[in-house]
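All remarks here apply to the structure that follows.
Missing here is one protein chain; the remaining ones are kept as they sit in the complex.
By letter and in written order, the chains are A, B and C; residue numbering begins at 1 in each of them.
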Amino acid sequence: MTGNQTRRQRWQHIIFGTDTPEGRLFDALLIITIIASVLAVMIDSVERIHNRYGHWLYMAEWFFTLLFTAEYAVRLWVSDRPLRYARSFFGIVDLVSILPTYLSLLVPGANYLLTIRALRVLRVFRVLKLVSFMREANMLAAALIEARRKVAIFMFTVLVLITVFGSLMYVIEGPASGFTSIPVSVYWAIVTVTTVGYGDISPHTPLGQSIASLAMITGYAIIAVPTGIVTAEITSAIHRDRDRFRRECPQCHLHTHEADAHYCRRCGTHLPAVESEPPSPDAS
Amino acid sequence: MTGNQTRRQRWQHIIFGTDTPEGRLFDALLIITIIASVLAVMIDSVERIHNRYGHWLYMAEWFFTLLFTAEYAVRLWVSDRPLRYARSFFGIVDLVSILPTYLSLLVPGANYLLTIRALRVLRVFRVLKLVSFMREANMLAAALIEARRKVAIFMFTVLVLITVFGSLMYVIEGPASGFTSIPVSVYWAIVTVTTVGYGDISPHTPLGQSIASLAMITGYAIIAVPTGIVTAEITSAIHRDRDRFRRECPQCHLHTHEADAHYCRRCGTHLPAVESEPPSPDAS
Amino acid sequence: MTGNQTRRQRWQHIIFGTDTPEGRLFDALLIITIIASVLAVMIDSVERIHNRYGHWLYMAEWFFTLLFTAEYAVRLWVSDRPLRYARSFFGIVDLVSILPTYLSLLVPGANYLLTIRALRVLRVFRVLKLVSFMREANMLAAALIEARRKVAIFMFTVLVLITVFGSLMYVIEGPASGFTSIPVSVYWAIVTVTTVGYGDISPHTPLGQSIASLAMITGYAIIAVPTGIVTAEITSAIHRDRDRFRRECPQCHLHTHEADAHYCRRCGTHLPAVESEPPSPDAS
Partner (left out) sequence: MTGNQTRRQRWQHIIFGTDTPEGRLFDALLIITIIASVLAVMIDSVERIHNRYGHWLYMAEWFFTLLFTAEYAVRLWVSDRPLRYARSFFGIVDLVSILPTYLSLLVPGANYLLTIRALRVLRVFRVLKLVSFMREANMLAAALIEARRKVAIFMFTVLVLITVFGSLMYVIEGPASGFTSIPVSVYWAIVTVTTVGYGDISPHTPLGQSIASLAMITGYAIIAVPTGIVTAEITSAIHRDRDRFRRECPQCHLHTHEADAHYCRRCGTHLPAVESEPPSPDAS
């Protein structure tokens, strides 16, 4: 923030940073623009609105696309490592968010994919980084990463079961009940085991209904497993997070003090200070 | 409760208080009246009943509305700070609970909104305040408030995913399968990810069914996250609540005694008394 | 078990007891008979089977009913306190399990209610009392009783929400979409909030679909609350149950020994015996 910054560095701070008023203003404006552009695409798909305001919405689409194209170019320019940005999650999302408009010149209808821009809104978490939201999001992420492998084992087993259930139903029910092929039957099995149950395909023979019942009970019961895994990991993560701020009262040994407590809530003794952690300087 | 109370103060005790027999009687009568008025509106909407008893139910509706209007006026009169009551949750619900009848003079059918009165029944928790229900409700509320931010982060991410899923399906399936616009496709995505699955709109192309399967498995798996968050917070809240009443047996050091225990359940030694907390004097 | 028992006392032991070979044989036969009688009623309702074997199944129905009537009479006779048995849960189920056949002489079709006999099968848990199933069932029951009040508060709030959602949809969608009355709309709200989603009634207007989306997300999210409550209570119950059998190794202080361990699994030191609890003598 010294005076001898180049213009590029200043823009870098505004666009990638969230620690200056300008940076936060930029992010806030960006998010509002993203939401406006997504809404424009969404309502343009409603026929009645398209017939009346299609012309204006078409112009708005090109306006937003050119704006985001310019933003993407500036991001590449100000970034210290443009390639690294271009290959990051948000770099790819930023690019994919402008392509459909250009693509729609060749393939009509492609512009409706513009709503993928909605993913850009996830940047909002970066804006919130400075407040305590970030600590909670990190904790959640840590718990889900910890649970990842256990959930993967579980999901893999479920997919194998779904394949077997689907094939069985194809052999038992056949095309008459809508089970026209094994892939369709597997689709039915997914609809059933996840308890969505559209009812567009449903068994009609007694044996088919029995197998379907088994699939439903399986789906209903096994949801307990990923829930259990994730719950156990989140409980651990919360405890770890609280342990970090745990202080014992030197007088009465009560140790469940809130993070912002200065005095023991039972006996009033002054509590030792929390060792503060230096915030990581370049996390984005 | 001294003799020199004014009439206003006495009514205040009866209407807002729950610590006198009159106050409890008032609340009980109020809740019964609310339930009766809600039931009257509900059955009046059934055509067969409306044709036969519509006249009587119309009179009942006006009777209840005038009664509740009078109650609202008295509440404003006896309240020490009428504006504060008028802007509180129950103040607004009380007002909204009488407006539809008057509104129905201008807009026919508006009176069916009277069932919003059902919300007034939530006052029942105030009546139960004196018993231990309140401690449990407070504990639950504390846990949910603690979980609020983490659940918000999660729900926001889910909404972005739903928007992307919905738009994809609009491009892939199109109006032929019922995906007539992006807003309708987003509605379909909500129906699918929440595993409700009406089946009024459902994919018919292989690619659409694949994306839909992905949406279903996502919805089925991610329910584990809010459940995990809320469970972890409720577990914490229950532990905090029990810690408060935790006492150690001075003889055998068993410390898992129930709140109402006087003697150690293992060795019979007399337990130390629980430090009681003074009830907060003006919580409503 | 002394020699001077009367015949009544011997039958009492066989019918109500589960601690003699005869008692266990009686219970096993009873459960097989119950299942057979329920299956007979179920398959009799299938038209094709009824047309062919209706006569035999009718005879079987009367055979089972007379058998269970005799059993009910014997139970009343051998019971020390017949009235107490007659008013207990199983006493009422036993009576209700024989009435429909007699009732079907007056009201045709009433006999299909015989499947209520299925409830008698729950007696199987009594048979299993002697093995460790009972300890687990008791632990579960204790946890659910503990969670009862918190779940009740929650369910009450959900029911009020469902009423409000249902009425809103009646006003917004009206009979054209199938919302023919407020009770029907409330039924729709229950179908939606519980994520069952039959699709027999579904919203068609944009505003209706928005409110419905809100109802679905509410239903999808709030399931986390009762799950959290029950999980927290079961976790507590399991810990309490394990605490009871917790022993510390006098050598290495490892304290997570299984209930049936005699030696420390880390250092092999002989563990102190668990204080056994005298089984409650007359629990049924």
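Brief remarks on what is shown
To be clear about the criterion, contacts are C-beta pairs under 8 Å (C-beta built on N, C-alpha and C of every residue); 3 or more make two chains touch, one makes a residue touch a chain.
The structure presented is a predicted model; accordingly, all values stated were derived computationally and were not measured.
Within the set A:18, A:33, A:69 or A:163, the residue that contacts the chain not displayed is A:163. When the missing chain is restored to the complex, the residue among C:12, C:79 or C:195 that touches it is C:195. Counting the whole complex, the residues of chain C in touch with the unshown chain are 38, 41-43, 45-47, 109-110, 112-113, 115-116, 118-119, 121-122, 124-125, 132-133, 136-137, 139-140, 143-144, 151, 155, 183-184, 187, 190-191, 193-200, 219, 223, 226-227, 229-235, 238, 256. If you put the missing chain back, the residues of chain B touching it would be 195-199, 227, 231. Mapped onto chain A, the interface with the missing chain covers residues 149-150, 153-154, 156-157, 160, 163-164, 166-168, 170-171, 180-183, 186, 192, 195-199, 202, 206, 209-210, 212-213, 216-217, 219-221, 223-225, 227-229, 231-233, 235-236, 240, 243, 275.
Keep this in mind: only the chains that are shown with their structure count from here on.
Note: Cα superposition of chain A onto chain B, rotation of 90 degrees, nearest 5.
If you average the Cα atoms of chain A and of chain B, the two centres end up 28 Å apart. Inter-chain spacing, taken between the CA centroids of chain A and chain C, is 40 Å. Looking at chain C, residues 195-199, 227, 231 sit in touch with two or more other chains.
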